Every structure is written in structure tokens, then in C-alpha cells.
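With one protein chain removed, the remaining protein chains of the complex are shown where they sit.
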Amino acid sequence: MAAFKDPAPADSRFDRLRAANREAWDAYVAHAFVRQLGAGTLPEPAFKFYLIQDYLFLVQFARAYALAAYKSDTLDDMRQAARSMRIIVDDEMSLHVKFCAGWGLGLEDMLRVPEAPQCMAYTRFVLEAGHAGDILDLQAALAPCVVGYAEIANRLMADPATRLDGNPYRAWIEAYAGSDYQGVAAAAVAQLDRLYARRAGQGRDAALARLFGAATRLEADFWQMGLDAA
Amino acid sequence: MAAFKDPAPADSRFDRLRAANREAWDAYVAHAFVRQLGAGTLPEPAFKFYLIQDYLFLVQFARAYALAAYKSDTLDDMRQAARSMRIIVDDEMSLHVKFCAGWGLGLEDMLRVPEAPQCMAYTRFVLEAGHAGDILDLQAALAPCVVGYAEIANRLMADPATRLDGNPYRAWIEAYAGSDYQGVAAAAVAQLDRLYARRAGQGRDAALARLFGAATRLEADFWQMGLDAA
Amino acid sequence: MAAFKDPAPADSRFDRLRAANREAWDAYVAHAFVRQLGAGTLPEPAFKFYLIQDYLFLVQFARAYALAAYKSDTLDDMRQAARSMRIIVDDEMSLHVKFCAGWGLGLEDMLRVPEAPQCMAYTRFVLEAGHAGDILDLQAALAPCVVGYAEIANRLMADPATRLDGNPYRAWIEAYAGSDYQGVAAAAVAQLDRLYARRAGQGRDAALARLFGAATRLEADFWQMGLDAA
Partner (left out) sequence: MAAFKDPAPADSRFDRLRAANREAWDAYVAHAFVRQLGAGTLPEPAFKFYLIQDYLFLVQFARAYALAAYKSDTLDDMRQAARSMRIIVDDEMSLHVKFCAGWGLGLEDMLRVPEAPQCMAYTRFVLEAGHAGDILDLQAALAPCVVGYAEIANRLMADPATRLDGNPYRAWIEAYAGSDYQGVAAAAVAQLDRLYARRAGQGRDAALARLFGAATRLEADFWQMGLDAA
């Protein structure tokens, strides 16, 4: 069993936003959905409903990265956002479709299911926060998802309650614990620090923490949506 | 008892959008929350929770009218949106605060309560649809609220199950059934027709109907949120 | 002759942005158009062309305040922006029309003239900066106009080269030197300080100065457009 690796270094901006929302954060990263997923006891209908919504979520996430590319104030950030968007629409969505096929879910099934309110709430909140504010607001609202999934996977890998052998959700856990995804999360953590240095100051900390907290709570609702579907 | 007055004439664009979403529309305008409100049997905590969220909703609604003013393509539409926004931030919000005070809810109470996911889902969906599309998309997403409340009040006024005498929610019903609000709704219906004529064609009908339907379902969730709080 | 009253206190954020763009600022506030306007020697066609474009400019400016209302992060800022927008579309535009009528320009004349590239450049730059960034970026891009006109009028009032008696442009100078407009400018200066404190830090100063500088140069181009029309 691995020791827990925190994707966000202490004193990173991400770490401070997380610390300012400790209770909401714990409710998200240690949600019953996550714990059952690690233990392999999550009811299959819960996971399937989550998977379908996660596909619809990816579409909105790609739009969020398009918006991030537009709102970037350096060419490097624009390129990083463009790459993230391309990876989502060209690679991740096909992978997701294949993964779902392994669970007996065809693309038509996924597109027939309406977007759940919890998916709409989180994605539209993030996108709208991006329009209302600047690139830092947008990335702060995206961070609970991007970095949170890396933390969740690392927590599961380090948790004695996790069972990998025979766990039907093992591929999910290992994908997010894998170095590819951990690299994505690390890049997001570093970018948040750069954006904060370039655009913010102490007077903005409370507002950023509120934004991060709201996004975190909407992420926890997303897990709950999965559980409720079972 | 009055005969039901439909705020939207047959063959208005609004009427067609509503017809294309008949099931979702009925679930919204005849929601249990609405029926209990008309009968005077709605539990007070349900109404109070609704009232508080409706205040937070108004803030987002004012932002939606600001966005509508920005996205208007005629000076007349810009002025109409500016006036709507001004009425919300200067008049309606104070009225709401007074109304809430009558229910024992102070402004501090309202600002202490976090925005419910159902409030976030609906308002951010509308605002984001406005950014993603044009002024017609924005107004089509706002219409289930603006016009729907007028229809709901008129339905209650025409419903034999409605009890006005001694109904603690009588002021709410009469406000939305009153000529001031009915005029607001009629203006929104007429504007939707004008915007459609200026900006759309038949090829867009399905997408507008989907947008209207999604907003309608999120409005029904808002009523349900109230019921669930009781 | 009055002593020059600076609408922006030393060490206000506005004062620092101005100091960081001293050369561009002086080229704007002491532009030949302005000096000739103060001396009463500006050719009438130059002023008339400016007036017409300034009407088309006001339409875009109203849109900028609509966007500012949307992007505001407090109810107070939202109300201030809504009020500014309402004043522009309900009062200033009618005043402008009346003023132009005194110069023999009918509303139809104004709406027949196409928006000049210099008007498009400045207004679309401001609006787009507002979308790309946050409310502080938007207000920093608006400030050279809002506060600059107050400074220009005060400079003219304090300038021995200014001739008020018999100056055909006297009403223009006195309107912007008047306490109403000076109050608008002072409010904009104070708001910029508040927004900076709430949203920015030192790391953002260079980018804000670049934005302010670009807007200032586009304002100088607007004066030049007037001169070139003579």
C-alpha cells in the first residue's frame, strides 16, 4: 500500500483554498460514493449513472477549457488550455466511450439520458464563474475537479480499506492515480499559483475561497447523484 | 372565480415552446408546491425556504437582465432590459425584503443562508445559455420564469381548489396575478416574438425548445426544493 | 481662472495607472483637438464629426455598463453600474441629441453616419477586455474615458489659453467641468481603488498599466479622428 501523495504541495494556492474549505473538501474527497468505489462495494447502477453523466460533464468541461483558452493572458496558458481541450474532445471522450462500452453502455444510451441537475449545476456554475470573473476565477472553480480527482485516487491507493483485486472499479482508480493524470493535476496546481501571482492579492482570498468552496460542494452533490441513482 | 387568462396568446413563440414541452410545463405550473400554495396548505418552512432562495435568485436574475441589456441588438430592447434590471435591484429586492420581514425573516437571515443547488442550477444555466448563445437564447431561457409565474398565478385564480380567504400566501398569488406583473409577462411574450422574427428560423425551433424545456425542468426543481425543506 | 483640480487623488490607483502611462496620457489630455476646443478655434466640422461619433460611442458605453453590472461582485457595484447605464440610455443620449440639434445635427443624421474605425476600435477594445478579464479590467479600460474627460475639462478651466467668452464649445467644457460630471469621475476613481483592493495585487500592476495605456492611446485616436474630419 502506497503512502498518500498529496497532488498539491503545502503552501500552494490550491492547498490554501482547500484548507479554507476543509469540511466541504472532506465531504467531497471522502464521500460514500468514493469509499464504496475504493472498497469495490459501490452498486453498479450508481457507477453507471455516474459514468453517463460524466460523459455529459466532459462536453461541458471541454467548453470550460475553450473559455480558459480565450481568457488566458499568456500564449503559454492559451496553449495549455487548447491542449487540455483537444485532449478532452479527441482522446478522453473516445476513451470514455470505450470504457462505458465495457460496462455495456453504448454512446446512444449516453446521449439519450438527459443531463442530471447535479451535472448542470456544477458545469454551468464553473462556466458562469469564468464569464463573470477572470481566468483565475475560472481555474479556481475548475480546480476541485481537476486536482480533487488526483487526490481522491491517491487517497484510495493509500487507504487500507481499498481493495484493488477483483474491484470492478479498479481501472477507474488506477487511471486517476496514474502518472499521466497526476501530471495533469500537478500542472493545474502550478498554474493556479502562477495565475494568483499575476492577477490577485490578499484582498481576493476570501472570494476565491468562497468560489472554490461552492464548486467543491457541487462536486460532492455529483457523487451523491450517483449514489441516489442506485 | 375568474376564468383562466393565458398570458401567452395562441401561436405566440412562447405558446409553441410551451406546447413542445407540455409534460415538463405541466409538472412545473401544477407542481405540488403551487397547488398547496393555492390551497393555503403549504407548510410554512417550505414557503420560507423558497422565499430566501428567491431573494438569492433575484440577485442572479438582475445579472441576467444586465447580460440581456448588453446582448440587445436594438436600443429599445436595451432600454427594456435596463429597466427590468433597475426594477429588480432598486424595487423588487426591497419589496422582497419587506415581504420576508412579514414572515419573520431578516435580510441577515437571507444572506446567511447559502444558495441552494437548485437555485444555482437554474440561474447559472440561464446565464450560461445567454453567454453561449444570443439574446434570443437568453430570453428563451428566462421565459419559463417570467411568463410561467404569470400563468401560475392566473391558474390559481381560476382554480376552484384555490382558497384566497385566510390563505397565508394570498399576497404572493395576488402580486403575480396583478396587472403590473401580468404586464411584465405580456411584454416578455411579445419580445420573444420580436426576437424570434429578427434572429431565428424554423431550423432553430428544436434547439430553442430543448433550451426552454431544460429551464422549465430546473424551475420545477426549484419548487421541489421548497417542498423538500419542509 | 481656476486652479487645476485633479479628479484623481495622488496615490489613487487611477493616479498610478496614469503615471505609468505619462506620455500617452499627456498626448490624450493635451491633444490638439482639446487645445483648439479650449481656445475656441476648433473647426466646426471637426467638432460635429466628433459629436456624431460620440453618440454612437454612448451606445457602446451603455453596453459596457451593462457588462459591468453583470460582472459586479457586490450589489452596490451592480446598482452603481445599473444606474450609470440607465443615465446613459435614458438621459445622456437624449441630452446628446438635443445638444447636436443645437449644432444642426438631427438624430437621423447621426444614425446615418457609420461608426468610425476609431470609435469601433476603442469601444470594442474596452468591451472585449471586460469579457477577457474581470470587473477590474473592465473599469480600468473605461477609466481613461470617464476620468479623463473630467481632467481635460479641469485642465481647460485652469489653462490661460482657454477662452470661454464666445467659445462655441463652452457648453461642452462646462458640462464636464461641472459638479455632476466631476462627481461621476470621482466615483469611478474611488471604485477603481475598491476593486483593486478586492481583486488585485502588485503582480497585476504591469498588466493593468498596459490595459490603461492601450485604452488611453485609443482615446487620443478618437480626438485625432475629429481633427482629421475637418
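First chain written, first letter: the chains are A, B and C, and each begins at residue 1.
Heads up, the rule we're going with is that a residue touches a chain if its C-beta (ideal position, glycine included) is under 8 Å from a C-beta of that chain, and two chains touch if they have at least 3 such contacts.
Since we're looking at a predicted model, the values are computed, not measured.
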item	value
Selected from C:Lys5, C:Arg35, C:Arg83 or C:His131 as touching the chain missing from the view	C:His131
Contact with the hidden chain (one of A:Ala69, A:Ala132 or A:Ala215)	A:Ala69
Residue, one of C:Pro9, C:Pro117 or C:Gly183, that touches the chain absent here	C:Pro117
Contact with the hidden chain (one of B:Asp137, B:Glu151 or B:Glu219)	B:Asp137
Touching the absent chain when the full complex is considered, from A:Ala20, A:Ala39 or A:Val89	A:Val89
Positions on chain A contacted by the hidden chain, ascending	59, 62-63, 66-67, 69-70, 75, 78-79, 81-83, 85-86, 89-90, 93
Contact set of chain C toward the excluded chain (per top definition)	63, 115, 117-118, 120-121, 124-125, 127-128, 131-132, 214, 217-218, 221
Chain B residues touching the omitted chain (full complex)	70-71, 73, 131-135, 137, 197-204, 207
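The rule is simple: only the chains that are shown with their structure count from here on.
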item	value
Both-way neighbours, i.e. chains that touch chain C and touch chain A	B
Identity of the chain that, by mean CA position, is farthest from chain B	C
Distance between chain centroids, defined by C-alpha means - chain A, chain C (Å)	44
Shared-contact residues (touching 2 or more other chains) in chain A	131-132
